[in-house]
Structures are given as structure tokens and as C-alpha cells.
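Moving on to chain A:
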Amino acid sequence: MPRLSSRTRIKGDAELQQATGAGVSAPDAPLVALTDARVHFGAVRALDGVSLTISPGECLGLIGHNGAGKSTAVNVINGGLTPTGGQVRYLLADGRDGSGLADAQACGIRSVFQELSLCPNLTVLESLRVIHRDLTGIGWRKVAQGRIAKALAEIFPGHQIEPGMTVGELTLAERQMVEIAAGFSDGRMPARLVILDEPTSSLDAAIARQLLSHINTFCAKGGAVIFISHMLGEVFDVATRIDVMKDGRIIASKPTSEFTQQGLIDAMGHVAAEKSAARAPGSAKTELGEEILKTPEGLSARKGEIVGLAGLAGHGQAEALARFYMSRSGKLGQVKQPEVAFVAGDRGRDGVMPIWSILRNLTLTHLPSLTNRGLVDRDGERRLAADWRSRIGIRTDNMDNLILSLSGGNQQKVLFARALASSAPIVVMDDPMRGVDVGTKQEAYQLIRNEAAGGRSFLWYSTETEEVCQCDRVFVFRNGRISAELTGDNINEENILAASFEMQGVGT
Partner candidate 1 sequence: DTTDKRIALSNNYAGNSWRQAMLESWEKVGSKAVSDGIVAAADAFTTSENQATEQAAQIQNMILQGYDAIVINAASPTALNGAVKEACDAGIIVVSFDGIVTEPCAWRIAVDFKEMGRQQVEYLASRLPDGGNLLEIRGLAGVFVDDEIHAGIEQGVSENASFKIVGSVHGDWAQDVSQKAVAGILPSLPEIVGVVTQGGDGYGAAQAIKAAGRDVPVIVMGNRQDEMKWWAEARDADGYETLSLSIAPGVGTLAFWVAQQIFDGAEVPKDLTVPFLKVTQDTLDETLEATPEGSVANVEYSQADAKAVISDAN
Partner candidate 2 sequence: MNGKYRILLPVLSLAFLLAAVFYLQPRAMSYFGLNLLFNLAVPIALATIAQMMIMMVNDIDLSIGTFVSFVACVTATFLHDTPVLGVAILLAAILAYAGLGALIHIRQLPAIVVTLGMSFVWGGLAVLLLPSPGGTAPVWIRSLMTVKPPLVPMAVVACVLIAGISHFLIMRSSTGTLLRAVGGNAQAVARSGWSVAKLKAGAYALAGFFGVLSGVCLVGLTTSADANIALRYTLLSIAGVILGGGEFTGGKISPVGAVIGALTLALAGSFLSFMRLSPDWQIGAQGAILILVLAVRLLFSRRNRKWKEAAQNG
């Protein structure tokens, strides 16, 4: 596990203010140079004059709050989005300057997007065909198979993915692994710059670790990486330089060694919530009410309890949650008095109504309670949405905007609000903090604790051990079954890991 303290150097906040646009010192000629790039979506200034360069051997950590413009910057760098102002230049292999999507590819720039972008109907090796233009002609399958298998074995030794598997049948983590491997795989033009937009958000700790060490070797061999993550520890672990974004600008850019973690959080613009005092397990217990749920596979929770589901990704946690949710919802009688509400982690698949406004997305679950003889009380709906907008801090100027105009993290907040706005006594959360920035996470933790104190129970699956450790009780899953139930002081990283890996024999 990456430990922050080993890398962190305490520096004064004042230093953070000397924000510069360009790279601090480029050892070689830069691969990509962004000068004063601007992207405006209507009134939203997603990028408001960003300048940065990245050179071979560098690993640039890009961090910032939800909606800061990180993903937009990525899209500009990889040529997918033409900036409304400013310039992007690529250094082509033959020394020329280039611009545009085709040149970006010719330059060896590869992207792993925040929203998964594989085709679920293709096999793993076929997915490579979409990314690698040179895969044509007789025998292309063999070549593709070789490339992806090599990359997977290199980055994620011990993985279980066959090149012939259909992507749609892989778990979320496996899909993410495939995408990452495709990004680093060999091709006619070798990867020179790989952009990873929140690559670890659905990976469990062990696999994330494998990725981080691969990035280190890749950069050591002269490759360049842009690494975006809300997990600051990871960024500290791999980045040689960190750029902090806020509201479409880069407000700080320095070698990693010159940052402290606290300094970073401050720079990102959040009131640094002190790591909340650890719960006193003993006192919390007494407040818990009677047992209100028990599932056949052994999950149980009491009133006001926060129950965590842990274990390696893809070991049946999400399925257990979904089974439980399905069994307690869907009937007409449960519409006004829902027994359980759901917070999705895989937004696109499980959460977002893509053609609706933020408002309608937010109120969906609670709306039946705001109806009179079947008709919706539209003023009540607005009030509800306005209330939650301020409570959870959704960054938009108008709740009537399309949900898809929000950044990933803000969409996630809307989904949170959707579930918490309802009166359901149990809330099921399927890795809900995926892609949520540090500040917002702290707010969400607080929210969850308050709600629990108010008598709500939570079932919370998370890929982050640190989140699970905040729970009152933890069920660790292995191979689709509960392998351990931890309570009180037993909830710690060691025990969780032990229960996750036991008898699996793949200690990584």
C-alpha cells in the first residue's frame, strides 16, 4: 500500500500559490504542448486558458475537484476535442509539429477514458482493432491477441482475462484492466504518452498497485503518462510532477516532491475537512437499533448501522446488493414508502437518465411522495431539488440543464441526492464514491454519518479499504460468498485483506 508519509514533504502553503502554466523543466522536447487552451460549453468554461507540456519520461499527475476540467483537458490533449481557443501541438516521430486527432494518434498518444469506452459486444482482442488502425489483413486476430495478451501479462501479472472473452461478460474491474492494457499495448506506433483518466476508480487495491508500478517502469523507460485520480496517495506514488486544476485553470504545477497532501487539498479549493475523528466503536454500538434486514447469504444490518461490503472487486458484492435491492423493491406498494434506495456506482449503466435534466434525475425516487392523485407537485419538486443542490453542492447554474452536462463527480452527487432524498430506511450503495473528489467525499461521509445517526441503515460496497474502515460492521466477500464478518476494532486493513485473499494464493 502506498503510504503518503514516505513521500510527503511539508511545505508552506505560500509556495502553492506560484502557479505556472508550463512544465517546470522539460528534460526532452515535449511530446505535447498545450498553450492557452480554452473550451467553453455555452456559459460553462470547462477550460479557461490551460497551458501545459509533457515530455518523455514524465508522469504528470492531474488533480482537481469534480468539474475542474480534467477530462476536458484530456480530450483536448488527445485531439478528440478542438479547443475554442488556444493551441495543441504534437511532436511527431519525424520531428514535425502536428495537430488534430490523426496526428495525436500518429504521435503515439493513447487515452484511457473516465467513462468506460469499450464495446461490450466485442471480444477483448477485437477491442484492440478499434484502437489500432494497423490491425488489418489476414492474420490480424493473431497479432491483436499477441499484443493484448502481452500487455495484460506485463501490467497485471496473474490476471484471468482471455483474449477471446466477450467484454460485456467481464466485470467492471476487468474491463478497466483491458482498457488500460490496450492503452499500453504495442502497435505500429508504440505508446509514447498514455493518458489515464481515473483508471483506478473501479480497481481494487492490489490491482491498482500493479498499475502504479507499471506506470513507474513505463516512465523509467522513457514513456510519458498523464495520471488523473482523486486518490491523492496514488498520485503521489507515481507522478513526477503534479498539476492542480481548479475551475478550468491550472493553479499549481510543481514537481511532486514540492507538494504536501494537505497543501494539495487546500489548493483544490476545499475547506480541508480534518480527517474525522475515528468513531468510537463502543459508543456507536449502543445507539444501533433492532436488526432490520437479513439476507439469505448472511448480510444483516440494524437500524442506524453502516454496513460495509469489502473484498476484491468482482467477488459478488455488487450482485449481493442488487439481489437484496431487487427483492425489496419494484412493487407498486413500495413506491411511496420505499423500503430501500439505491446509489449506483456505474452511472451510465445504473443511474443516469441521459435525456433528462438534473432536476428530474434528482427527484426520480422521491417523486411518488410528491404526487397528488398521480399528478406531480412541480413546485414541491423544485423545492426538493433546490434543497439538495445546496446540501450536496452540485456545480451547475441551472437545475434544468441536462444531467450529462455535469462532470462525472457531479453526476454522482445527483445520484446520491436521488437516494437520500427518499424516505427509504435502508440505502444500498454500490461503490458510490467512484470518481468523487476528496472534498466531496468528506461531505458525503458526513452526510452518511448524519443520516445513520438519524436512524437510516446503509449497505455500502466500496473498492476503497479506507472507506470500508469507516463502517460499523464489514462483510468481506470472496468468490461470491461472505468470508468474514468484522466488527468494531476488528475492522482494519489487515483483517480485510486477510479475508479477501485467504486460500486464493495470489498474494500480490
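On how the list was made: all candidates are chains of the complex that A comes from, given by their letters.
Following the convention adopted for this analysis, a contact is a pair of C-beta atoms (placed from the backbone, for glycine too) under 8 Å apart; a residue touches a chain by one contact, two chains touch by 3 or more; residues count from 1.
All values reported here derive from a predicted model rather than from experimental measurement.
Note on this complex: chain A touches candidate 2; the remaining options among 1 or 2 do not touch it here. In the complex of the two chains, the chain A residues touching candidate 2 come out as 79-80, 101-102, 105, 111, 113, 117-122, 126-127, 129-131, 133, 135-137, 140-141, 166-169, 319, 322-323, 326, 330, 350.
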